[in-house]
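Every protein chain but one is kept in place in this view of the complex.
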Amino acid sequence: MNASVTPRRLARYPLIPVIIAMAIGFELATGSFVGSQNLLGIATDSATLAIVAVPSALLVISGYLDLSVGSTYALGAVAAGWLASEHGGGLVGCVLLALLAGLAVGAVNGFLCCVVGLSPFIVTLGTLTAVRGLAQQLAPLPLTSFGDGFAWLGGAKVAGLPSPVVIAVLVVLVAGAVLALTPVGRHIYAIGVSREAAYLSGVRVRTVPFALFLATGACAALAGAIKASVLGAVQSGTAGTGFELAVLTAVLVGGVALTGGSGTLFGVVLGVAFLGILQNGLTLVGVPTFWQQVAQGLALVVAAGLAYLSPRLEALTAVRPAAPPRPVPVT
Amino acid sequence: MNASVTPRRLARYPLIPVIIAMAIGFELATGSFVGSQNLLGIATDSATLAIVAVPSALLVISGYLDLSVGSTYALGAVAAGWLASEHGGGLVGCVLLALLAGLAVGAVNGFLCCVVGLSPFIVTLGTLTAVRGLAQQLAPLPLTSFGDGFAWLGGAKVAGLPSPVVIAVLVVLVAGAVLALTPVGRHIYAIGVSREAAYLSGVRVRTVPFALFLATGACAALAGAIKASVLGAVQSGTAGTGFELAVLTAVLVGGVALTGGSGTLFGVVLGVAFLGILQNGLTLVGVPTFWQQVAQGLALVVAAGLAYLSPRLEALTAVRPAAPPRPVPVT
Amino acid sequence: MTLQVTGLRKSFGGVHALRGVDLTIASGEVHALLGHNGAGKSTLIKALGGAFTPDGGTIEVAGRSYSGLSPRQSIDAGIAIIFQHLSLVESLSVVDNVFLGQEHRRLGVVDRGSQRAAARALLDRLGATCRVDDRVGDLPMGQRQLVEIAKALSRDPVVLVLDEPTAALSSHEIGALERTVRALQEQGLAICYVTHLLGEVERLADRMTVLRDGQVHVSTSLEGRTRRDIIEAIAEPPTDLPPRGPVHEADPPQLQVSGLSGPGIGPIDLSVRPGEIVGLYGLIGSGRTRTLEMLFGRRPRDGVVTVGGRRVTRATPRAALAAGLALVPGDRAGQGLFSSLSALDNALLPAQGVLSAFGLRRRRAEQQAFERLAEALAVHPSTPEAPARSFSGGNQQKLLLGRWVNGILPTTVLLLDEPTQGVDVRARHEIYRVVRTIASERRTAVVFASTDPEEIVALADRALVMQEGRVVGELAGAALDEDALLHAVHQSESDLQEHLS
Partner (left out) sequence: SAPASTKSSGDKVAKSSTDVDTVAWDYPFTFLPVYAGVAKFAKARAKEKGVALEQTNDNGRPDVQASNLDTLIAKKVPAIVSFPMVFEALEAQAAKALSAGIIWVTYGGTLQNQSASITFSFEEGGRKLGEDAAAWAQESLGGKGKVAFLVDDTIQLGRERTAGMIDAFTKAAPGMEVVGREQAIDPDTALTKTKAILAKHPDVNVVLGITDGAAFGGYKALVEAGRAEDDAETYVGGQDGDLGSLELIRKGTFYRASAALQLRDIGNAVIDVPLAVADGRSDAEASADVPIALVKPGDALLDEIIAQYG
């Protein structure tokens, strides 16, 4: 990725100036926004959102949608937490069990939406509800007292960075590599733009989104397990409630179109950062509770406005296309 | 509307046999499902959902979406409840104030989505958050002790029917008449299928969805006021939370496509009935909380399956189209 | 003057689609608006219909001058337009479409009875066979086009604009349309007619205006003009097509089909040798598209399909591609193009997997493959990263051709559905050249479907005439000419003449 900030890049990612403006504003208002502890805190808190927003974004680019992530997150947290607290499960066991739970939910969603062809919105709204019920049924009481092994998942430092951040970076890099470097990456866009044309071009139009449902389920459950490890406790009734909306918001604010076929991972990472910084800044400034909600709502509207402006700004900064060749006049 | 149950109608509305099956099942399981008190209870409870689902369905048919209804509902309840409890407002005043509040939210949504052209999903997610914050700011404490005038809104009987049901029937009839009989009804479908084609045909592609945003806002606030009147209390923090998803679920389960351009009000009414009966039946049977959630989630998946089957069944029951004219062979 | 356009300008971002165009059409005149793909014809027409506001210039209709029109103003001024990309609403009925935005009302309510009667009368006049209550989405393209025309006529226009109205019509329907245009001309309408089919220009038009790159190149009466004059006005004259490649009777057939059948189709037997080009000719709805789609596995099928001696058992596009079959679909927008993806992605999507190493794409190899392809097919512009939607119709079609004939994929049988629909005369010629070259040099077997007899004659070694899903005749060699084709599908030559006159 070329990191230089060109006008064209700014036009494409209008969140960049907004994030910079927010950072400056919050720093001026509080004097404690910029600072390694606070910034690292934002990164750690946003890591779970990023881990789920990234595969979700690929799913949306391919023209599908997974709303069930909030409950899959809870299921992953419950699965890992249960093994850790009731059976002294270690790091590997807990993570594997959480991934398995996530893959199971992903497989159900993927089967119904990609193979059978049901509406992803209704199906995953259904699994959102059903999986939450299941998670609560499995662990009606809070799970606590995890062993050190599992605590490592969320608490370790790798090269000075908290492990959730490291995992999020890995997820972004892997997904980014798939999207940019492999043929499947192009297939994801192609399916999102025109499923029919992709099918006629020999693209696996069922398998690819199915795999993305699996990845989204696995990542959601992993995120739940990570948060359980960080917090040292799981409550099945509240873990990840509303998370699906946060994920979708990050994806859409990051410039991925709900209609599929367009968007970039860089944009999604910006979307996650935007939400994390907003939440942090409002608390830092000490905005009263209800006004925080109002501000968060308005921020979404502003983000929608930016998404609207972006292609228009891009057109202005566009490199002029070469003029078409003029046929030589005959007469 | 022709009410006879033909195979073709059943294929088009597969919720009909499902609802009948549910009714029979719940009656056999509890012996108290069919009974005027329970059925009227379901109707009254579902009335507010219907009042909002109907204009929302028109909005979805026209290719837009309003997620803010849950908070607009709360704002309407707060507006009416505040006037009734703090200033002894009567029926007319309370209803007018609630409608005004709803129209204001609808106007903001409509302006941003139809005139400016921002993404309805992000914008109304934003107003959902912001308006909830406003409602809580306006009435942090529960409002109670409304006068008789306002109590009439939700408590009166008209021709033996509870007033919420009567209002819901009126909303359905008015919207149904608009959709089926007036040019605007055709325009709503046309805009949903192809905004461009509709625009070039001289259809008012901004005004019509804008009006639907206004109607949805007004109806959501009215529904909130009605519920406030029925309950005799308003809690700004809990009133209508999650209502936006219930509304969208009813609309989609009722066969309206999220992509716009298709769906019927009859289907939406069936969708509302389906959700109301399901909720009622699960409580009647006494299913434990968490399993209720699982059952509700599965019901959504089943509904998605029905929506998928419906066009296929319709094709089977279709009257064969007349054969294309045969060109007379020459050779 | 009924319609007078003066100095009209419009640009999209950096693209100057119109650079000061003048156009004058008198009442009672049929005026052909011609030009290469991307010349600006549709842009001009959209400005007339109010799809956007022009950057400059004026539009004068029936004595009133506008600097820009909204769709409602345009309709009220008496301009009726048949847009190139249909402006119909698929999920609505025929009658609802015809009167969309201009409903007959009684007491604020749609007057269905009066609308149905009026729609029926219009459709009859156009020779349409669909019923007023049919869903437009269920209709074949030809009928849809007629509904679009009925919609335009329902508004009692003073100016009628038709943007490539016949691209999807069969000769039967074209005949009816041409008669209608004549009748309207006699009633004093000013008619603007856009087409790439020069036969229509010769039969119908009184004058022509030719656009090149957004400017008027020629505007003249057609009196005494030959086809060659017209072609030269539109573009530089095409070079001759490369010669047909030899077809060796001794070669085993590359594509062998026996007993192919499906709903409304077949049984069809067919055998195509390496290097042979077979044209499927028929009226709209005769089953050519369905036959090609069945061959390609897009539709379920019965029967045996053999490619290069090996049977293709599974009826899926993937199986067909693996066997060496490839299809360029007729519905370019809906089934072919990834409009927002880059030209490179569009041309090389299925080849990227072959080009990749260790599961990773090789950008350089892709770039080189694209360059080779752009050169071989004369794709313009040859910028790999430009989105496909910014290409003209002819160049889009070349990208789709290139998707299968790029020397990377093992395509041995190429199926083409309406390969030059909406493509200008020059690009059409280039596509013929490409197809010929593929057949003669790569020995690819080609099967293509077309509604244009000229095209069949120009391109095919052998033509199969289809009717109601079956092959009812075969023409080859000297016997293959336009008259014979028309003859084969129409009752008699005189009947056809009656249609056309």
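To keep things simple, chains are lettered A, B and C as they appear, and every chain counts its residues starting from 1.
Rule of thumb we're sticking to: a residue touches a chain if its C-beta (ideal position, glycine included) is under 8 Å from a C-beta of that chain, and two chains touch if they have at least 3 such contacts.
Since this is a predicted model, take the numbers as computed values, not measurements.
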item: Sole contact to the chain not displayed, among B:62, B:136 or B:163; value: B:136
item: Candidate in contact with the missing chain, chosen from B:17, B:35 or B:117; value: B:35
item: On chain B, residues whose C-beta touches the chain left out of the figure; value: 30-33, 35, 37-38, 41, 45, 136, 140-142, 144-145, 227, 230-233, 235, 237-241, 279-280, 283-284, 286, 288-290, 292
item: Residues in chain A touching the chain absent from view; value: 30-32, 34-38, 41, 44-45, 48, 136, 140-142, 144-145, 227, 230-235, 237-243, 276, 279-280, 282-284, 286, 288-290, 292-293, 296
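Going forward, only the chains that are shown with their structure count from here on.
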item: Greatest separation from chain B - chain, by CA centre; value: C
item: Chain pair that, of all pairs, has the most C-beta pairs in contact; value: A-B
item: Centre-of-Cα separation between chain C and chain A, whole angstrom; value: 42
item: Centroid spacing, where centroids are CA-atom means, of chain A and chain B in whole angstrom; value: 30
item: Touching two or more other chains - residues of chain A; value: none
item: Junction residues of chain C - those touching two or more other chains; value: none
item: For the chain C and chain A complex, residues of the former touching the latter; value: 13-15, 36, 38, 212-213, 217-218, 232-233, 235-237, 296, 298, 317-318, 321, 327, 329, 334-341, 345, 349-350, 352-353, 356, 359-361, 380-381, 383, 386, 390, 392, 403, 426
item: For the chain C and chain B complex, residues of the former touching the latter; value: 49-51, 71-72, 75, 81, 83, 86-92, 96, 100-103, 105, 108-110, 129, 131, 134, 138, 151, 172, 283, 285, 467-468, 472-473, 487-492
item: Parts of chain B lying in touch with chain C, wherever the complex brings them together; value: 181-183, 185-187, 189-190, 193-194, 196-203, 261-262, 321-322, 324-331
